[in-house]
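With one protein chain removed, the remaining protein chains of the complex are shown where they sit.
Chain lettering (A and B) follows the sequence in which the chains are written, and residue indices restart at 1 in each chain.
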Amino acid sequence: MSGVFFAIMVLGGTGIVAAVLLSIISKKFYVKEDSRIAEIESLLPGANCGGCGQSGCHAFAVACCEAGNLDGLDCPGGGKDAMNGIAAILGVENHGGPAKVAVVKCAGECNERVRSSYYDGAKSCAILATCGSGESYCVYGCLGCGDCVDACVFDALRIDPYSGIAVVDDSKCTGCGACMKVCPRNIIELRPYGPRGMRVWVACSNKDKGAVAMKECKRACIGCGKCSRVCSHEAITVANNLAYIDAVKCKLCRKCVDTCPTDAIHKTNFPEEKVYSNQPTGSDSAVN
Amino acid sequence: MGTFKKGGIHPPQNKLTAGSPIVTLALPRRVELLLSQHIGAPATPIVGKGDIVVRGQEVAKSSGFVSASVHTPISGIVKKIDTVRNVAGQPVTAIIIEADEENHLADEERRTNKTRVRSDEELERLTVEEIRAIARSSGLVGLGGATFPASVKLAPPKESKIDFLIVNGAECEPYLTCDHALMRESGDEIVKGVELMRRACDAPEAIIGIEENKPDAIEILAKASEPYAAIRIEPLKAKYPQGGEKQLVKAITGREIKSGCLPASAGTVVHNVATAYALYNAAAYGVPVIERVVTVTGKDLSRPGNFLAPIGMRLGALIDYAGGLREDSGKVILGGPMMGRAAINLDAPMVKGISGVLVMAEDDSHRRKEEPCIRCAKCVDVCPMGLEPYLISTYGRLRLVDEAQQNGARDCIECGCCSYICPASRPLLDYIRLGKKLIADKIQREKINK
Partner (left out) sequence: MSKILNISLPPHIHAPGSVASCMWRVNIALIPALCCGLWFFGIGAAIVTVVSIASCMLFEYVITKWMLGREPRISDGSAALTGLLLAMNLPSNLPIWIVIIGAFVAIGIGKMSFGGLGCNIFNPALVGRVFLLLSFPVQMTSWPIPCADRLAYTDAVTGATTLQLLKSGAMQASDMDLWNLALGGVGGSLGEVGALAILIGGCYLLITRVISWHIPVAVCFGAVVLSLCAGVNPLIEILAGGLLLGAVFMATDYVTSPMAKRGMLIYGFLIGAITIIIRCWGAYPEGMSFAILIMNGFTPLINRYVKPRRFGAVRRAEAA
């Protein structure tokens, strides 16, 4: 009996001493943290993508609380919802710009470009970029090794196996810009998402003279300027043999898309144009 | 026998052309002279379309302290100054010259009799400044492959006292024999060039390091250097990378160049034997750097050899002299197989830095399949810089820039021993180079932000 009593005394005593020590230490070393930081962090995607320019989501939350307003702070990953939520927590107004999405400014598919070599080294665009012009003679285009795919934490990019070019899934892209930073040829641009996702952009980055560019790739922008002449909103400028569409001025009229001789201007998410014909539609013909 | 102690490998030598004499190639009808054949600022053209130029004339002048001028190897008319593609497929600016009737005479003259502009007595009277001026005006760059303007290296900073001029005749890369052939055939000229260099950088002693697998070269140079008390030959163990700047200085003088420092910090200046030869040629005959010895080799070629090739000739034509590409040729390497660059465009012109053209068969030209790292530590064993390639490579791949830097990525000399030895065929050097590039980018960014 005395043995049991002794055991209870020892264990209980140890427990009480430990509890007292713990409580003293926790009081003494307590770090006071702004409760809003945790609230804000819960609204953020938690992917630590770095698109905001901070080192991670926690750092962004701290920065929001410290600044007290949202000037110059934007979480592209969380988008408008997250920013509105943060604005509500901080009691300020959100003046954030429009949502952005990454676009790849290259359309030089494997069969459109002149092949110059076969790359056999480590699968990384940054390494291939140091081997000269890469697998084609275009020193501006997509290298297709997928550094951007590796950089994307939202799984929004993939290398199309047929074209060999990076493709953005705009339903997953949050516009964090991680791919843009990692691309050794700087062919990824963040552009406004556009009304219902409708966007028009020049899918080429080639700055070579027209004749040279044409030899390199059938889909290259040759800097002919037809698009800028046809544009009635002065949204298109041609510099260094390359056209650029200002997304703010662009009214999505798509005249340039039809004019471009090399199909270098891309449009996306526009409703399909109705094709009037007397033929029965596919679904009807399926019913015998 | 001198050698560096740490690391190193013994790849198969494959010096197919070790005994081949230097064959002087006929001057081509057309040359493309790139404005940027060296490290530093591209040269500025001083001729225009339609100008008539003669062999050896300067066509582009150096445009800064670290820059080098360009001369034409043929006589003819400047066709245009235009964009051409270099061997890596990138568009670059070049002066394009087509030969005229004069060229035939120039070709004859260079084969039969060279005219001296300075006698040996006059050479001995040249001042330090004059030697440097000759190096500068002749467009002399490091012909070992680094293509750093030689005039800069011949004028070491005043605060560093130079004790040794080290001349690199190691030629540790497999396949390459251009320096070997040059040492065999032009030992006297090299030694005289070394003497000029030694005086230019005010070194009391000049040492020519040659790997022991070239006994004939050692003998010839030893004989040639007898009249010069300040020049001696140091036989070195045949081991790669014996010709690496830091390894060579260590092997010959026992001094270690500190991390991140130039050889001058250890009281040494390192030049190549081909550069010494070119300096002598420029000083004695007034011939600037318009041609150089190139080894065109490979098990795939029918007539591999050492050629004296004019700068600016088409690389494809150069390979044709050695038998030409075959259907099953898979890769063309400019330089040796350990550090040379793979060529993309063979229509590109020859430049000053090409010491060898190595043609590999399709079957030999592929990388082997990458396997998981088994941590065998072979890369650590062979690294001549005492680094841990497996670690730096991983940091490079994961883009962990700070970690790569802490582990000494910037000390890497890119000799390729780690990738060569790796039993899992991992592209270690590829990712180390990526890491180094990311570090350089970061430093650049920090500079701009300041």
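Operating definition for what follows: a contact is a pair of C-beta atoms (placed from the backbone, for glycine too) under 8 Å apart; a residue touches a chain by one contact, two chains touch by 3 or more.
All of these numbers come straight from a predicted model, not from anything done at the bench.
Colleague: Tell me which residue among B:Cys373, B:Leu400 or B:Ile439 touches the hidden chain in the full complex.
Modeller: B:Cys373
Colleague: Which of B:His38, B:Arg110, B:Lys331 or B:Arg397 sits in contact with the chain that's absent?
Modeller: Of all options in B:His38, B:Arg110, B:Lys331 or B:Arg397, contact with the hidden chain holds for B:Lys331.
Colleague: Among A:Phe60, A:Tyr119 or A:Phe154, single out the residue that touches the unshown chain.
Modeller: Here the residue in touch with the unshown chain is A:Tyr119.
Colleague: Out of B:Ala18, B:Val401 or B:Leu429, point to the residue that touches the absent chain in the complete complex.
Modeller: B:Leu429
Colleague: Among B:Phe148, B:Tyr277 or B:Tyr390, single out the residue that touches the unshown chain.
Modeller: Missing-chain contact among the listed residues: B:Tyr390.
Colleague: Please output the residues of chain A touching the missing chain, sorted low to high.
Modeller: Listed in rising order, the touching residues are 114-122, 127, 130-132.
Colleague: For chain B, which residues lie in contact with the unshown chain of the complex?
Modeller: 6, 9, 11-12, 174, 246, 250, 256-259, 261, 316, 325, 329-333, 335, 337-347, 358, 360, 362, 364-368, 371-378, 380-381, 383-388, 390, 408, 411, 414, 416, 419-425, 427, 429-430, 433
Assume only the chains that are shown with their structure count from here on.
Colleague: Looking at the complex, which residues from chain A come into contact with chain B?
Modeller: My answer: residues 116-117, 120-122, 124, 126-127, 130-134, 137, 139, 182, 208-209, 212.
Colleague: Going by the contact rule set out above, which residues of chain B touch chain A in the complex?
Modeller: 83, 85-91, 341-342, 344-345, 365-367, 397, 399, 427, 430-431, 433-434, 437-438
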